[in-house]
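Here's the structure, in structure tokens; my notes come after.
Removed from the display is one protein chain of the complex; every other protein chain stays in position.
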Amino acid sequence: MPDGPIISARDLSVTLGGCTLVHAEAFDVLPGRTHVVMGPNGAGKSTLLRAVGGLIKATGTLELAGKPVCSGRDRAVLRRATASVFQKPYLLSTTVLGNVEIGLRLHGIGARERGRRARAALELLGIEHLADRRRDGLSGGEAQRVSIARALAVEPQVLFLDEPMASLDPPTRRSLMTDLFDVFSQRSVSAVWVTHDREEAAAVADHVTFLTDGRVRQQGTASEVFGRPQSEEVAGFLGMETSFEGVIEAQDGAVCLVLVDGTTLVVGEAEPGPALAFVFPEDVVLLRHLPESGETSLRNCLEGRVAGVRSSGRLRLVDIVRGDLRIVAMVTQAALDDLQLGVGDAVVAGFKASAVHVLPRHHGHAS
Amino acid sequence: MRQAGSTTGHSRWSAAAAALIVVALTLVMVLAAGCGSEADEGGGEAASGGQVKADQLILATTTSVKDSGLMDDLVLPAFNEAQPQIEVKLIAVGSGEAMAMGERGEADVLVVHSPAAEEEFMAQDYGTLRLPVARNYFAIVGPADDPAGVGGTDSATAAMKAIADSESLFVSRGDDSGTNTKELGLWEAAGVEPSGDSYIETGQGMGETLRITNEKQGYTLTDLGTYLSMKDDLDLVVLTKESDDLANYYSVIIVNQNLHPTVNAAGAEQFADLLVSRQIQDALADYGRAEFGQPLFAPNASALGR
Partner (left out) sequence: MELILEGIVEAFRLLFGGDADVYQIMLRSLWVSGLALLVASLIGLPLGVTLGLSEFRGRHLTVATVNAGMGVPPVVVGLLVSLLLSRNGMFGFLRLLYTNWAMVVAQVLIALPLVTGLSLAAVQQLDPGFRLQIVALGAGRLQAFWLLLKEIWVTLLAAVMAAFGGIISEVGAVMMVGGNIRGQTQVLTTGVVEETRAGRFPTAIALSIILLLLVFAASLAMTIVQQRGRRHA
């Protein structure tokens, strides 16, 4: 496997009627890695995926294993070197085996080899028992497994997945994710995975490209993007509902963020100057009373009142208000019951210095 | 829940087989029809089979003439025997339309029964020759108990007046046909303006109009041929005698070739000659006797001595 990127795009743009749908300065697919394209709905993720996969025309340069992709013929070569899975399985009206063989048939592979590889792909996805079934007898999860098996059967250099889990219910999604994880590592699949779901993104990403409004907002390794979101949009999308605005200063050997109302938060490393900071709701714990000093490792404890409680799956999101500040904490219902908290009750929100993600505020950046 | 693979596979083949059978059947029927019609008709299908007869003659006539079967059963076979190289196309249209076709040169020869309109047609030079062919009588039919007393009148004009006076129902074809024109002429002669609930117009052919008249037990004006062919199914009887104002004269007209060079005047002349020949005129006198016990037409060409 070559060390360089399998697919490499530079200054890639897709325009429609003079309007730029998506633009990416650089987009690489590295061997054996999963590159997640994430962002809200309508951000241009699928368009970027299609451009990179040669399904639609784009301007800029696109290379497959170092060879430029320019003409329609080149794009056809690119399409044959890759495979796609979409949100819907789009199975043809034939048997499961017939579906998985389609790609191989289009690649001109002989019947014997076709059957062998198709069955191997079905086995890989754990659905060899479905081989003779027809599409209308399949569940959504089974159908999507067939679609993935069909894509893997052609042994693509890059696998494109466009919201592959979006139509599945959570249990089906979890089991498919687990199996896909195994397949990806076992086969060292190179993939581009589009999703609007941050849990899904966090689970599979090696690299992340974050898009909003057709523009790349942040790009990097998964730990870079998830650990250090560089804009409010990214942070907000990642679920950092709690944000603080202030100035970074050094105080008593610690780096602090001094907020407008005078509150001082201890943060990790940060350059001095105006800054924005975010905290994940799951990093915030709730206390009934202010702890005694030395009783806790929580460097930041803010007193406030409960303004509301929302559900997020089995967990609860508690909105805490302190003057103009709004802090969101994610806790279990059990923890909420233990604290006997209700709307309007006084509460203390605590979080570690390392839980505060600081974004330097650049001049001219709109607040 | 689970469907065995073999079963679904089998059904799929049946579906394909069913589709194939439908396609095959259609093809067979199409081919059979193609061959069959050529075989059945010999030269009749010639135009569609590719071998066009040397000559084509378009005969425009009124629906009542065509519907009587006179042309198809008697005249055309005789003409085909005499002039096998000419293919006759018998087109049945409204009486006005038949003459309009002649006017435009879309027809070569006309057989019509609207004397006034025919005279106008000839006066305009649209036709070169007009010969009387046959004659018969219209009839007013109605319920056997005859509430209007039509049976007691001695002319159609009087009969129409009786129907109007008794406010009995009259069913008109209202379709501008020769029969309809005749009916309107009779109302005018009777000095009656037909209107109101006791006068309905069907806008349809004679067969349909007779059916409606029968259902409503009203009166209507009909040609004899259509009435006789339906007689057994109708509770209507002929109430008039063969009075002069019910007379119905058929003529043949040769369309003017000078106005339209494409008109087959030679063919038209041969056709007209045949119509007024002794052979056809004699056969005409008998036409319908076998089926209805009385002839539908009386020969009328002898007036010219041919």
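Labels for the chains are A and B, by order of writing; each one numbers its residues from 1.
Please note the rule applied: a contact is a pair of C-beta atoms (placed from the backbone, for glycine too) under 8 Å apart; a residue touches a chain by one contact, two chains touch by 3 or more.
Owing to the predicted nature of the structure, the values given are computational and were not obtained by experimental measurement.
Engineer: For the unseen chain, which displayed partners does it touch in the full complex?
Structural biologist: A, B
Engineer: Of A:H35, A:R117 or A:R134, which sits in contact with the chain we cannot see?
Structural biologist: Only one listed residue reaches the unshown chain, and that is A:R134.
Engineer: Kindly state which of the options A:L92, A:A111 or A:A250 is in contact with the chain not pictured.
Structural biologist: Going through A:L92, A:A111 or A:A250 one by one, A:L92 is the residue touching the chain not shown.
Engineer: Looking at B:I58, B:A98 or B:A156, which residue reaches the missing chain?
Structural biologist: B:I58
Engineer: Among B:E193, B:D233 or B:D286, which one is in touch with the chain left out?
Structural biologist: Looking across B:E193, B:D233 or B:D286, the contact with the absent chain belongs to B:D233.
Engineer: Just checking the interface: what residues of chain B touch the absent partner chain?
Structural biologist: Residues of chain B in contact with the hidden chain: 8, 11-12, 14-15, 18-19, 21-22, 26, 29-30, 32-34, 36-37, 40-41, 44-45, 47-48, 52, 56, 58, 63, 66-69, 72, 89-92, 104-106, 204-208, 210-211, 225-227, 229-230, 233, 260, 262.
Engineer: Touching the missing chain, which residues of chain A?
Structural biologist: Residue positions of chain A that touch the missing chain: 50, 53, 55, 76, 79-80, 82-84, 86-88, 90, 92-93, 102-103, 106-107, 134, 136, 150, 154, 160.
Here, only the chains that are shown with their structure count from here on.
Engineer: Can you give the whole-Å distance between the Cα centres of chain A and chain B?
Structural biologist: 81
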